[in-house]
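Removed from the display is one protein chain of the complex; every other protein chain stays in position.
Every chain is named by a letter (A and B) in the order it is written, and numbering of its residues begins at 1.
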Amino acid sequence: MQKQLAITSCPHIRSRKTTQRIMQDVCIALAPAGIAGIVFFGARAAAIIAVSVITCVLTELVYEKMMGQRVTIGDWSAVVTGLLLAYNIPATAPLWIPMVGGVIAILLVKMLFGGIGSNFMNPALTARAVLFVSWGGIMGSYPVTRFMEQTADGLSGATPLAELARVFAGQATLAEGTGLWDLFIGNCPGVLGETCKLAILLGGVWLILRDVADWKIPVSMIGTVFVLYLLTSGFNFGLSLREVLSGGLLLGAFFMATDYATSPQSNLGRVIFGVGCGLIVFVIRAYANYPEGCSFAILFMNVVTPLIDRYTMPKCFGEVKQHG
Amino acid sequence: MNIWLVIIIGQILVNNYVMCQFFGICPFLGVSKKVDTALGMGLAVTFVITLASFITWMVQYFILVPLNLQYLQTIAFILVIAVLVQVVENALKKLSPSLYQALGVYLPLITTNCVVLAVAVNNITDGYNLLEATMSGCFSALGFTLALLLLAGIRERLELSNMPKWMQGFPGALITAGLMAVAFMGFGGLI
Partner (left out) sequence: MAEPQKKSFLPVFLNGLITENPTFTLMLGMCPTLGVTTAAMNGVAMGLATTFVLVFSNLIISLLRNIIPDKVRIPAYIVVIASFVTMIDLFMQAFLPELRAVLGTYIQLIVVNCIIFARAESFAAKNPPLASLADGLGMGLGFTCSITLLAAVREIFGSGTCFGLQVMPAGYQPMAIMNMVPGGFITLGVLMILVNVIKRVAARRSEERKEEKLA
């Protein structure tokens, strides 16, 4: 705020890329997944998205007013956080869930550390993890879509990931589970923004074409999960492909692992980050308590990011080695 | 599952003494401002805990149990640890001055690092044999080192951000540690 003058070393590259523009691009990229969520889960999904976005923007506004800081809600980053948070909530959740989540994401994870760019963990994901650990019953029960066979309480018995875990353990066969096409277009139970892989891929391609996200992180992350499942399941191609298309892997890989503030800056660092995420997703899915490890995997790698940066950042020419 | 895998993954990730159990918080918050000092502290702690696990196990089963003095466990263990830290400090000073230069300042602080005593006591409670106890000590300490390094990395980065004044220092470190602990929760039930 006091930094009116930019004091940086040359070269100075002029670019039209501002935070606002980037965040607007992310919002555009996120739109298809949200629309798909509303199509598959009904008006309830729209309500959760709206509450989440409004809470995030309001939290940022109120905090900055109270602290007498410049109001930064015009940069659209709070909207992105709100969208991502909503996409990670099942459509059956009560509306106070996105409210609590929004406050945690913006206030605790972002503003307390100094606002945009200063947070060291992804705000939406952290909020989702806190909600998940606190109210596992609400966050962990997924509704069936409007086009699936309806159940009495509207909740599904088994998610695609749970089915696949049984296949992986040799207790079931692939044919019993959700079909590949249903997984791809999103006609499967899950949180509201993660199910439609088609929409997420569209958004992801948009981000990469607009040069907003780096392809290295999503590609290395998804590739690692795929290869690890291929190796451990005796080259069961169908299973590995379904694992990639299930749960929040694509949403996380394209939209959350690529967050600028919380992922490494060098190319090597980004590949390490992606592979690390993929490895932890695999380990949690295959061996841990939680059925889905994508959010925890990205959060853990967020925590490791400063160290990755420290050891992979290219040295300035002529810099004297300081640590030894 | 294989007991070694349980000990290694368990002590480093799943039951990390700092991130999942609240031991050793004082050095965790106190010595995590810089990555280099965090590394030094971590190595010193690893060295002492590994040795202490080995020795306290022997003290328990060769001295306290035969003499029926288990109720003196706390006193005996903490004395062993204090003496050990002193011996290690003196030995390092003589044998490897360069290592002493690097780790020396951290050694006196280790006596009151409760991870050391907690590991020693838990080794007995969990009924490990001598080798398992030593390994469990070693990997718990590596888990402590990992947590310390991660926090130090983040705190070095936060130095550059414009955190509000009232967040700087301990409140910020505590909330950072809390968010880190959220990330560690994903490993629950891994073993």
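In this section, contacts are C-beta pairs under 8 Å (C-beta built on N, C-alpha and C of every residue); 3 or more make two chains touch, one makes a residue touch a chain.
Since we're looking at a predicted model, the values are computed, not measured.
Among the chains on display, the ones the left-out chain touches in the entire complex are A, B. In the complete complex, the hidden chain is touched by one of B:117, B:133 or B:158, namely B:117. With the whole complex as reference, residues 19-26, 29, 71-75, 78-79, 82-83, 111-114, 116-118, 121-122, 125, 166-167, 170-175, 177-179, 181-182, 184-185 of subunit B touch the missing chain.
If you put the missing chain back, the residues of subunit A touching it would be 108, 130, 133-136, 138.
The working rule: only the chains that are shown with their structure count from here on.
One inter-chain figure worth recording: subunit A and subunit B are separated by 33 Å, centre to centre, where each centre is the mean of the chain's CA atoms. Of all residues in subunit B, only 35-36, 149-150, 153-154, 156-158, 161-164, 167, 172, 175-176, 179-180, 182-190 touch subunit A in the complex they form. Interface residues of subunit A facing subunit B in the complex, by the touch rule stated above, are 1, 67, 108-109, 112-115, 117-118, 120-121, 126, 129-130, 133, 280, 283-284, 287-290, 293, 295-297, 299-300, 302-307, 309-310, 323.
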